[in-house]
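Here the complex is missing one protein chain, while the rest keep their positions.
Read from first to last, the chains carry the letters A, B and C; within each, the first residue is number 1.
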Amino acid sequence: MIDFLQNWIYLTGAMALVGIGLYIVLTNTNILRIIVGLNIVDSGTNLFIVTIAWHPKSVMPIYTATNNLVVDGHVVAADPLPQSLVLTAIVIGLGTTALALAIAVKIYQKYGTLDVRKIKEEDK
Amino acid sequence: MITLFSTLLVILIIAGGFVAIFSKKLLSSVISMGLVSLGVSGLFFFLQAPDVAITEAAIGAGLSTAIFIIAIKKVQKGGTSDDE
Amino acid sequence: MKTYNFAALLVGVPLLMAFSIPLFGFISKQLAKWITVLTLTFEFLFSLYILLWHVYPFNVIMGNWVPPFGENLYIGSLATILIVVISFVGLMISIYNLWSAKYGDVVHFALLFLMFVGGSIGLISTGDIFNVFIFMEITGISSYALAAYGPERRALGGAFKYLVISSIGSTLYLFGVLLIYTQLGTLNIAEIAARISQTTPGLLTFAGILLVAGLAVEAELFPFNGWVPDTYTGAINPVSATLSGIGSVGGVYVLIRIVMTVFGKNGNFVSTYGNLDLMTLIAILGTATVVIGELSALVQTNIKKMLAYSSMAQMGLVAMAFSIGSRLGAYAGIFQLINHSIAKAMLFLILGVIVSFGGERVEDMKGLWYKSPFLAVTFTIGALSLLGLPLFGGFWSKFALVDASFQRGGWYDFIMAIVLFASVVEAFYYLKVVGYIFTSKPAVSEKIKVEISPAIPIAAFAILIIAIGIFPQIVSGISYSAAHELTDKMSGYVLNVIPTIVGH
Partner (left out) sequence: MMNDTPEMVKKVFAIFVVGILIVGFFMAFTQMPKANAVNVNNTVSRFYVMKDVDQATEMLDKGTYFNKDMVPLRNDVPYTPITFGKSANLEDGAANVVTSIVVDYRGFDTLGEVTVLFLAASGVMLVLHGQKRKIPKKRTEPSEIMYVGTRIAFAVILLFGIYVFIHGHLTPGGGFPGGAIIASGILGLFLGKQGYSPNKSGLTIFESLSGMAYVVIGIIGLIGEKSFLANFLPTGTIGDLFSAGFIALIYIAIGMKVGSELSAVTNAMIIDTEDD
């Protein structure tokens, strides 16, 4: 029962982060806050992906002198494939964040504001 | 024991997310975003993913927050001029 | 399983050259642009070799690990024709850029442009569902940066909007992929396609909606295309041409690959799993896109915004064509995609030349014929091709689209009505512009001098449109076999990638 709950705790955390991030993106007009929201969505996604790779009795997927991953022909490690996907996703998230921040800084220099509504007005 | 820890961490990251929503200051929003990343990277350790945890701590919590703070400083002080 | 690993260079060479462009940039900025041209020439010739010598269909194995365990590229007939088109359009735009990209950081602009084309080629050829995400991000990140480039500040707002919507879309896509992974334990498109019926229906439905939602951003379908007008209008014209002629092709390709190959049911043309029929969803989204896009294009006074909305509407037509589900429908969709890619890229490039001499309102097109007959004629060719008049490329695809919906019958007749509606509305706004070009005399008649570097791509596109219009067999043969690949997923796709899968 506790094991089962544990999985759901992580899933709830992941979903809460995705929800909070999306809420921030949808309700804010400040560009930097929107980027904060995107970052939180990314964290939630990563947590979700790592959670589905895991079960309560798993060990880490690294062979060491004391950590054997295969017992009686059964793999007891956490699934390493989603973990490697998360590595990719984290790096991609950093790239997107850096580019978004660069655009935000440039917008501030050109418009003098970070508010999406004011930018829209100035364009007209 | 681990269940207790991870539950606390999950509550912590959700709280961090709410701080990011409701805080008036942008900087505290960003700091709480970094804390959320750090909490998530702690959860990755519990989820048997040390590789991911290290990467998230170095990149997600460390560098991306740092770049964020640099950007905020530029936006608030306007320390650059535009030549074009 | 036919393999031809050497074709990994299709993705490898642009990467190598992109990494080396900053070094060339130290020598000369012009050299960086020429490197782009040379690399894309290589891509075009290589893909032409694959097409004409009939090397396709084949697999490219990465790292000596065969498909379900490692990653692979699959280049079938659909991928071949689209790669030829994309690398041709990319090559032409890169020639145009020799003249047009002149402000700011030209070296990084050339690099990002090259990787946008290279990433689209990778997106089309990859056979791994997570690899699709990577290439989506490659094309995505390069296009955000490209869209922000240019002298005008409104480019920044458009680029940022695109960035936000697109990154949320790719997050949704990632969720969809991982939900499928929990069920099947694999990421290979062929294996997922073969075993899709072994998943839980409810979860699959949700995953399908997430995948479609994520991919519809790049494919410019209705609720997710809010970025299109802002981004296209803000960006400089070659970038708009790239986004419209290359980016949307990649987006639609992946959308169709996921919906028809992965979620499709063999033998039946329509995919029904769970409670939701993804093809109907695509049809609804496509219809909404066409109606909204065409009506918005009608009221625009800014010609670039008009082309942006028209581009959206054309993508809706393409999606509708595929959603018919029959082989003729898929054929019409592929043909329409190719026509749209060539014609819309040409129109944006022409607009780039015109805008460098004047404004970009519809009125500014008045008397173009007296200023530059070459631009006037080529613009007319592009507009008429998009309208679907005979003798131009667009005629054959719209004809096939109407034919397909007619043959399918039932409520698909509705699609025919939408196509006719779209044509009528397009006739209104395109013919208005064409009328302005030829009838009214300009107030000031200064001649527009078209230099050689923008003239080559425009002329090449115009000749190609006419050539397809008169000899449709240039693309129709391979489009038809590509339609076969889409509608018969086992013998068209899965068995070419994993030949030993049993029980089909």
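By our rule, a contact is a pair of C-beta atoms (placed from the backbone, for glycine too) under 8 Å apart; a residue touches a chain by one contact, two chains touch by 3 or more.
These numbers come from a predicted model, not from an experiment.
Undergrad: From the touch rule at the top of the page, work out which displayed chains the omitted chain touches.
TA: Taken over the complete structure, the missing chain's partners among displayed chains are A, B, C.
Undergrad: Please pick, from C:Y56, C:Y74 or C:F130, the residue that touches the omitted chain in the full complex.
TA: In the full complex, the listed residue that touches the missing chain is C:F130.
Undergrad: Go through chain C and note every residue touching the omitted chain.
TA: Residue positions of chain C that touch the missing chain: 5-6, 8-9, 12, 15-16, 18-23, 26, 60-66, 68-71, 104-105, 108-109, 111-112, 115, 119, 122, 128, 130-131, 134-135, 137-138, 141-142, 144-145, 148-149, 156, 161, 164-165, 175, 179, 181-183, 185-187, 191, 194-195, 198, 200, 202-203, 206-207, 209, 226, 498, 500-504.
Undergrad: Can you name the residues of chain A that touch the chain not displayed here?
TA: 3-4, 6-8, 11, 15, 18-19, 22-23, 25-27, 29, 34, 52-58, 61-65, 67-70, 73-75, 77-81, 83-85, 87-88, 90-92, 94-96, 98-99, 101-103, 105-106, 109, 116-117, 120
Undergrad: For review purposes, identify every residue of chain B that touches the missing chain, sorted by number.
TA: Touching the missing chain: residues 49-55, 57-59, 62-63, 66-67, 70-71, 74, 77, 79-84.
The definition used in the following text is that only the chains that are shown with their structure count from here on.
Undergrad: Taking the mean of the C-alpha atoms as each chain's centre, how many Å separate chain A from chain B?
TA: So the centre of chain A lies 11 Å away from the centre of chain B.
Undergrad: Would you mind pulling out the distance in Å between where the CA atoms of chain A average out and where those of chain C do?
TA: The separation of the two C-alpha centroids amounts to 29 Å.
Undergrad: Averaged over CA atoms, how far is the centre of chain B from the centre of chain C? Could you give it in whole Å?
TA: 37
Undergrad: Where in chain A do residues touch at least two different other chains?
TA: 42, 104, 110
Undergrad: Please list all residues of chain B that touch 2 or more other chains.
TA: Chain B, residues with two or more chain partners: not present.
Undergrad: Which residues of chain B touch chain A in the complex?
TA: Touching chain A: residues 2-3, 6-7, 9-10, 13-14, 17-18, 20-21, 26, 29-30, 33, 36-37, 40, 43-44, 47-52, 55-56, 59-60, 63-64, 67-68, 71-72, 74-75, 78, 80, 82 of chain B.
Undergrad: Which bits of chain A are touching chain B when the two form their complex?
TA: Answer in residue numbers: 2, 5-6, 9-10, 12-13, 16-17, 20-21, 23-24, 30, 32-33, 35-37, 39-40, 42-43, 46-47, 50-51, 53-54, 58-62, 77-78, 83-84, 86-87, 90-91, 93-94, 97-98, 101, 104-105, 108-110, 114.
Undergrad: Touching chain A in the complex: which residues of chain C?
TA: Residue list for chain C touching chain A: 130, 134, 137, 141, 144-145, 148, 153-154, 156-157, 159-160, 163-164, 167-168, 171, 174-175, 178, 181-182, 187.
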